[in-house]
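Yeah, one chain of the complex is gone here, protein chain that is, but the others are all in their spots.
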Amino acid sequence: MSNMISIEDFSDPKAATPGVSKTTMLLMLLVAIGIGCGLYAFVIGHHHAYNNTREMPWGILIAGYAFFAIVSTGLCVLATVSHFMGGNPMSSLANRMVFLSIVTIIGGFSIIGVEIENPHRMLLYNMLSPNFTSNIWWMGTLYGMAVGFMFVEFFSILTARYKLAIGLGILGALAEIMANTNLGAVFATLSARPFWYGAQLPIYFLASAVLSGAAAIIMFTHFAYRIRGENMNSAVSEGIRSAGKVATLTLILIIVATSWRFISFFVGGTELGRVAAESFLSGPMAVNFWVFEITVGLIVPLALLLASKMKNPGLMTVAAIMILIGQFFQRYDLVVAGQMVPQYSGWDNLPTYFSYIPSFAEFMVTFGGFGIAGAGFLLGERFFGRVFMQSGHH
Amino acid sequence: MKISDFEKLKNEGTEKLPSEERRRFLRFGLAVTGVFLGGSVLSLTSARNASGVQEKKSAAGKFPYKPHYTMVLRQNRCIDCERCMEACVRTNHVPSYGYRTTIMEQNRAAGDDRDPLFMPVLCNHCNRPPCVRVCPTTATYKDKETGIVMMDYKRCIGCKTCMAACPYNARYFNEETRAVDKCNFCFDTRLSKGKKLTACAEACPADVRIFGELTDENSEAYQLIHKPDRKVWVLRPETGAMPNVFYIND
Partner (left out) sequence: MKIGNTKARKFFNLLLFSLVLLVFCSQASGQDEEDGGSIIFTKPVKAVIFEHSIHTEQGLECDSCHDGMFEMEAGVAEQNDDFTMASLYEGNYCGGCHDGDTAFASNTRCTACHIGVKGYERLTGGTKDSGGGH
């Protein structure tokens, strides 16, 4: 660090228009409200602020956390792949991806920070009494490490230490992949929840990460140029095309995975898993599933991407936004449906499905996560814009 | 005799078996498959590939913990008087919004409310407890001596993964301690003070809850589940948690 670095070397006045400032402020307000709701829940007790129950301990906050963690993994992995494979067209997007990966995981951490009841105890006992068989422990530790690697990686990019950046990027991506697969395993290894249990979920989560990451970088890059009123240069357009191809491929993978996943529930297995799966096809989750997961999240964006021939960033951005909406619903539906069938079904006149509707505070915390992602993006364009706008650092 | 040893034996034909060995075999087969598969017929047909209720148990009478606590529930005797629940609340200061043990009700047939079934449920103190595996801070752990699944409240971060992982809905979040709470067979409130029974077992007027030791062949609990022609079952055996709470009828 011999020569002092100044933020002015990286900041981009073109991304500091009054409109951008106003939007940033609004998003920050969303963040403040979200954090306020989370702190309120922490103080008065989650039971009074959130709608989770003994039977359904997890809800939209876990889903929101998983959503952002998965987006972060996707961005980090795609960034590293592009950095690492220098000639890759997406390398022109890589610096922005590293930054956004950090931003989205911070969004995820903020949500999980107020989702768990005692974050203060976590800081202590994660270190004092770790449980190495716990996927939650590995997930938290690895995502924490990944953020650390990426922070230093980003600093290395700013200070033009590219070799170091690539090395740290690889470490960060490995940590992100392992964290992501542990996130999948948090659900996939719970034999008490047949809708989650099974070997497919971790791979499904990883495919979702790549899909989410590709969609996120298409969307954010598009907006980055929109707010500046500029057109993408050919290198960036190439990067977007590549991201579009990656998204197309992973969309197909997830459609295949989803199809077999659901078929498997109806050809055997336990009643609990089958009833949960039925909630998607014709039960309380049907609108979420058919409209948001399948139509909005998979089929229409696939059609739009193919129709765009990867040449129309506007159309691709519409597809990307739809993919991200679908991804959020996939996380939410998975989390909820895994718990909504009573374990003592048939006893006590228990309903076929428990009902769960997120509370106001839960919604606000979730929106706060989106606020962090949005505000983080705009602040990043404003203060590090020049680093993002240079087409790759090779 | 271990299962593996059993399989190595040369088949001499059952007619040559001494009657004592025959009884042993029967008892063994039932203790293992009868319990696990939930039917005495199954237990008599195949003991070969049986995986035990207690996998670490090599033969009847050997269990991984000492004392290896268990609760046997004589389900059809339960009349839902809920004295067990009251005793539990009193003994363990369980708040009104939660429970460590409860009683479920079921009609024998749809629309027929005559002779309902009642089923007490509580923590099954599994041999392979999913809650213990998933806890990031070892706030919940299996006691090395007794096998009781216990809580160290101050370590609980409230991630509630244990609640999601439990096949038996045995856990709730206690607002006062800001930690997940659960049945610990009254270890802190009674067993460690020299009492022999849990509060619920002591309170039950119908002898539904038989608390005892699987390590003690003379204990009633041991004898109840080792009776040759008795059907013994556990809840949700498919989860592989290997519970230590057994259900029988009378």
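Letters A and B mark the chains as written, and numbering starts fresh at 1 in each.
Note that in this section a contact is a pair of C-beta atoms (placed from the backbone, for glycine too) under 8 Å apart; a residue touches a chain by one contact, two chains touch by 3 or more.
For clarity, every value in this text was computed on a predicted model and none was experimentally measured.
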Of A:347, A:363 or A:383, the residue in touch with the unshown chain: A:347
Positions on chain B where the hidden chain makes contact: 76-83, 97-99, 102-105, 114-118, 169, 172-173, 205-206
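By our rule, only the chains that are shown with their structure count from here on.
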Distance from the mean Cα position of chain B to that of chain A, given in whole angstrom: 41
Chain B contact footprint on chain A (complex, rising order): 45-47, 52, 54-55, 57-58, 115-119, 121-122, 125-126, 128-131, 133-137, 140, 186, 189-193, 270, 338-339, 343-344, 346-349
Contact set on chain B toward chain A in their complex: 97-98, 104-106, 119, 121, 130, 133-139, 154-161, 163-169, 171-173, 175, 178-179, 236, 238-241
